[in-house]
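What you see is the complex with one protein chain gone and the rest in place.
Now for chain A:
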């Protein structure tokens, strides 16, 4: 039920790396370093502005992948990876979308597990990819069966 969606993308959504959201996020991961929120520190840095922590893309809106329905409960976040061309700048605009990269099933001690791989992309206004964020989500047999009902 997921394999048919491989290759599908969501529509691009404009996101702004919001100053307040970055500060709140940095605090929530226990990393309130001034490079993330203090304007003076940002100006004096090589970036000449504040930057965002590497896991910040969790907060962006990546739009909707047509037809892809995920259960609201029972998903397991198995793996996560980020790739950056450069750090994200506070205040910049990014165009974000998601793509179903892969889906496969593997037999395990917990039954047949489904692995859904989704990559989130963030592009600058000129269309260059600044970051990708790839999540591997594990969907157990029980959760998949409950979805069919």
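By definition in this document, a contact is a pair of C-beta atoms (placed from the backbone, for glycine too) under 8 Å apart; a residue touches a chain by one contact, two chains touch by 3 or more; residues count from 1.
The criterion applied here is as follows: contacts and distances are computed from a predicted model.
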Name under which UniProt lists the unshown chain, selected from "Putative beta-hydroxyacyl-[acyl-carrier-protein] dehydratase subunit", "ABC transporter permease subunit", "NADH-quinone oxidoreductase subunit I" or "Aspartate carbamoyltransferase regulatory chain": "Putative beta-hydroxyacyl-[acyl-carrier-protein] dehydratase subunit"
Answer key for A:66, A:79 or A:93 versus the chain not shown reads A:79
Write down which of A:2, A:25 or A:95 is the residue touching the left-out chain. A:25
Contact residues on chain A toward the hidden chain run 21, 24-25, 27-31, 33, 35-36, 45-47, 51, 53-55, 58-59, 73-74, 76-84, 86-87
